[in-house]
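What follows is part of the complex, with its chains left where they were.
Letters A and B name the chains as they come in the text, with residue numbers starting at 1 for each one.
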Amino acid sequence: MYQDVILDHYKNPHGRGLRDGDAEVHHVNPTCGDEITLRVKYDGTRIADVSYEGQGCSISQASASVLNDLLVGKDLTEAQRIQETFLELMQSKGRIEPDDAMEEVLEDAVAFAGVSKYPARVKCALLSWMAWKDATAQALEADAERKTA
Amino acid sequence: MTQLPGLLDTEAIRKDFPVLDRVVHDGKKLVYLDNAATSQKPRQVLDAVSEYYERYNANVHRGVHVLAEEATALYEGARDKVAEFVNAPSRDEVIFTKNASESLNLVANMLGWADEPYRVDRDTEIVITEMEHHSNIVPWQLLAQRTGAKLKWFGLTDDGRLDLSNIDRIITEKTKIVSFVLVSNILGTVNPVEAIVRRAQEVGALVCIDASQAAPHMPLDVQALQADFVAFTGHKMCAPTGIGVLWGRQELLEDLPPFLGGGEMIETVSMHSSTYAPAPHKFEAGTPPIAQAVGLGAAIDYLRTIGMDRILAHEHALTDYAVQRLSQVPDLRIIGPATAEDRGAAISFTLGDIHPHDVGQVLDEQGVAVRVGHHCARPVCLRYGIPATTRASFYLYSSPAEIDALVDGLEHVRNFFG
């Protein structure tokens, strides 16, 4: 399961560190204590930044780095499609062999296909993605409130 | 040999149950008619349990090593099987306990510690029936004592059925919970779920069904029952001892507080406070009965291969036959419905004034194993003014020949004490 891509991201995480954002969330994986603090910054519907700080295993750390690579600069709808595809892959219990179409969407993240065989580790891989989803929902809500106010 | 419509091929089935080959008292073939107390276990279940220990045994959840992942998959796989067996909308509604008694206590305690609108307290009422097993009486008596709530119950008719004539006075706006048995372990009565559930829903009371004598013997569908909780126990349905089930509606399990505290049921713990895992884990403190859950899964596979419909038909035919044959025994009085209609495969009776202990003992000397006493339902004995009963109860491996052996045995009992 430890693909080189994963180890590379773990050792040299992309976009790590907390920067300015529209919303911040803190998520914990109770089974192993992995933690992440994550902020999203939107520019309209475009993701301007995803910044994060956390502690945890190589899988959760590398996954956050890959997320940053994949989502920053994307439009929200596109980002959601990526997130859903990643979720689908991680919940596949090793039964999905990523094809070219999936690789097109997930890029480096297809390296996590092997992790999906290990139920105890799937939550690690999903930690930052769940945090991103949550932070995005909060940012959108805050934005909506601002507009109606 | 007696031929009845709907019978299973018991000769083939009996080969799966090693204990049924036993001889007792110097050469008497065992005639096991104590299935309402506990069932025997097929080879398939024993093998699944042994295989679990011989190849996969590890503590479940949180492990990253192979055995821990495999053991977890087997344990959670058993939960899937139970969910399918009772047609649960979600696998997360299936809680593993140690037996039906714990399941029922769990419900009583959840409600005692719950917030509104579920909380049972001084101004509220609990409804049960007079035909409950002690395990569905005492938890509610304790809850009533400890909260000040009032305990009410449905009485019984002379022919062993629930007397629902005053249902609107018993289940009222004050009622928080109605808990009753689907099939009585002493009378054999199958209760009219719909009428009770309808009235409970009318007043917004929760419904808990004790399906301990139903799950082993007939198709069980928690959605069709429209109950909020359904409890049953593994050892009566071909599974190991040490495992029970509580099914509960998801929203309720989310809202209700935990009961036992400890490992596995938490989300995060500090010395100052803790938060709890989502159901079902919230209600499964400590290392669960892992091998026993695996055994229950194997038992369900076994029963479903034969088919719950066919098991029901088999037992109905046997019960019909037994009721007829027993009615011909002089001085024998059936306690409970006199026909096989709406009736499970447990038949209680008295025999003149020969005490059940003596009936049971003399039957045993002939190899016929029945249960005697109150069957953990003493209020029923009080209701019918009898000290105790003798109870014969059947299962998928029971045969008409065994009922014949029972009837012959009773003849012998009468002569012996006559």
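In this section, a residue touches a chain if its C-beta (ideal position, glycine included) is under 8 Å from a C-beta of that chain, and two chains touch if they have at least 3 such contacts.
Just so it is clear, the structure is predicted and the values come from calculations on it, not from any experiment.
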{"item": "Per-kind copy numbers - full assembly in this file", "value": "A x2, B x2"}
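Throughout what follows, only the chains that are shown with their structure count from here on.
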{"item": "Mean-CA-position distance for subunit B and subunit A (Å)", "value": "47"}
{"item": "Subunit B residues touching subunit A - in the complex, by the definition given at the top", "value": "61-64, 68-69, 72-73, 266-268, 277"}
{"item": "Of all residues in subunit A, those that touch subunit B in their complex", "value": "28, 30-32, 118-121"}
